[in-house]
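All protein chains of the complex are present and in place, except for one that has been dropped.
A and B are the chain letters, set down in written order, and residue numbers restart from 1 in every chain.
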Amino acid sequence: MNELLWTYVGWPLLKILVILLALVLLAAYLSWFERKLLAYMQIRLGPNRVGPKGWLQPIADALKLFVKEDLTPGFAEKFVFLLGPVLIIVPALVVFSVIPFGPSPHLFITDVNIGVLFILAVSSIGVYGIILGGWASNNKFSLMGGLRSAAQMISYEVPMGFSVVTVLILAKSLSLVRIVEAQKQAGLWFVFPGFVAFLVYFICGVAETNRNPFDLPEAESELVAGYHTEYSGMKFAFYFLAEYANMVVVSSLATVMFFGGWLRPFPNVSALAFLDVIPPLVWFLLKVAFFLFLYIWFRGTFPRYRFDQLMGIGWKVLLPVSLVNLLVVAYFVSLPGGQV
Amino acid sequence: MADLQATLLGGEEMEVSFGPQHPATHGVLRLLLKVDGEKIVDAKPIIGYLHRGTEKLFERETYPQCIPHTDRMDYTAAATNNQGFVGAVEKLMGITIPPRAAYIRMILAELQRIASHIIWLATHALDIGAVTPFFYTFEEREKILDLFEEYCGARLTLNTMRIGGVPWDLPEGWTHRCRRFVDELPKKIEDWERLLTNNRIWKARTVGVGVIDAEKAIAWGLTGPPLRGSGVAWDIRKVFPYDHYNEVEFHIPTGKNGDTYDRYLVRMEEMRQSVRIIRQCLDRLPDGPVMAWVPKVIRPPKGEVYFSVEGPKGELGYYIVSDGNVTPYRVRVRPPCFVNLQALPELVKGHLVADVVAVIGTLDIVLGEIDR
Partner (left out) sequence: MSEENKVQQPAPPKMPWEEKPVPPQPQDAGEHPLVRELEAAVPGAVVEALEFAGQVSVVVALDGLMAVLSALKGMGYRFLVDLTAVDWKDRPEGRFDVVYWLHRHGDSARLRVKVRVADGVEVPSAVELWPTANWMEREVFDMFGIYFANHPNLERILTWEGFSGHPLRKDFPIEGIDTGAAVYPDIYPPGGGPVKPKGGA
């Protein structure tokens, strides 16, 4: 009985707690990482006052957000205004339940056989948080930010879905653990057969998370702060946290689906076996960190697209490309001996 | 049916008050935008939030006391503001300034032009979403401000010219440091251009945005880079040379299409031309006094005079009416930003909200001068 309780309640709860805490910390430190990295790209120092090299800056920021006055604008739709941050933070955190950080069952919360579908489904709920928050704020800039975000996320979900399907064809499974294992069996990361799909996926991922150069919903110079203009204190922190958590999700998914998850490069080449000294979890985190670095690099480099151009890229470029790519990959897989 | 369609598809026009507290309006500009979705139906600039009555103040102060007030109009280009005002008074009194003073003025004015264009580039890029150029460019502006500080003690409101010349001679080693700066600058400009000029997104955001043709640009009274971007090679420094601009070589960059991208290229090239002018000035800097003989009390004769300089933003003119007293009877400032801003509704109509910030940036307005 005791053992059952441990297996079905205690252990999962512990894992959830650890991952949740790690994730929140990661998101907080991601902001520190971003500020620091961006600063070095921009010939300045970045946060360096709180703690050594500014290491405690995220803690200080979190404390500040906790104790800040929580304002609700006078004419806001109170309940929806409150619902917005909840709707965005919950899906952002829930999707981590299916992301495998390593091979052992201790390193993921659960492995559902529809993992990819689950992630796509749950993460789309996040858009409601943005559009409802933008609408409930009763601010024209927020409303425009919310509308932009809704249009953007919905139209980029389509090519993203198609590029994910490419991976599903290659792996023949929706389970994220099985996808990684398929890459191990095939002996190569899916980024090689599915390079176009990866590009489409990552561009869509940047757009889905509202990051530069697709950060229109919160374009500071146009919409002040977009959908979260009126939010302050913890509610703002939720939006902030969700954005960074979503970045981690997109990077983790890219790692799992295209870069072999926790696998080392060329998992079948035994000459590279010395690389196994690095534990799988570290491999995973390294790859995720690389994608997060890309995010920040983009932010340091690119101007921002305009709304119509953004939609144009989504519908006129990415969608056809991902469709054609899907057909080509499907064709090669269906050839005799074409199994990867 | 038509009604139903209008209800379902047409939607209402929304009025958005863009500013005066908005990160991209360069101060306290307020735009009343009528938008249909994201599309601009109409834009109405509302100005005056920074009105300090500078023209009225001029009527109270003696001529030399007016000079600090000019600093505070276009506060990103104090030196050219000074240059315009003292030039007008000198013209009114018939003062010839010593060549060394004229060359120092030209160096200061061109440094100021570069500094002003740097602010324009930084904020323009920031508005369009590129954060990094801001820091790269401000590093160089800092060096210009250091040069100013060394010369006159101030960094922003310089008050660095006097009726009859300049107040001080250049400090020792200043020309050397200035030369080192202008030698380094072209490479930095190249760096900035590498970030933006051929950047796909930058081009997508600027090419074909805010187009105005030469005919219209003249009708709207545009001057400075907005006019040159439309292909009119017109520059006060060439047309009515003041100080010793007729002795230095430089060319007037012009654009073709009159869009935001062309105006961007024009300003980038203008910085290079300024570097060229500064180099020639440093080479030729003559010895001698820096102040002409001027009476202790500046009391110009009765008369009226209009004198304009090519400010970084356009033609900056001073119309001074004197009744023979120690204070001007009337000083009118012809503010380039004020006139250029007037064309904004023309430039943004039919574009999207995101283009408004691009157009505000490309007009390079400073509210201190618009509102005076």
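Everything below uses one rule, namely that a contact is a pair of C-beta atoms (placed from the backbone, for glycine too) under 8 Å apart; a residue touches a chain by one contact, two chains touch by 3 or more.
Since we're looking at a predicted model, the values are computed, not measured.
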Where the missing chain makes contact, among the chains that are shown: B
Residue among B:15, B:55, B:139 or B:247 that touches the chain left out of view: B:55
Contact residue for the chain not shown (choose from B:21, B:62, B:96 or B:325): B:96
Interface with the undisplayed chain - residues on subunit B: 47-48, 51, 53, 55-57, 59-60, 91-98, 164-165, 218-221, 232, 234, 239-240, 289, 292-296, 300-306, 308, 315, 317, 319, 321, 329-330, 332, 334, 338-339, 342, 371-372
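Just so we're on the same page, only the chains that are shown with their structure count from here on.
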Centroid spacing, where centroids are CA-atom means, of subunit A and subunit B in whole angstrom: 44
Residues of subunit B that touch subunit A when the two form their complex: 14, 16, 22-24, 38, 125-132, 134-136, 139, 195-196, 199, 201-202, 204-205, 352-357
Subunit A residues touching subunit B - in the complex, by the definition given at the top: 38, 41-44, 140-141, 144, 148, 212-213, 215-216, 219-224, 299-309
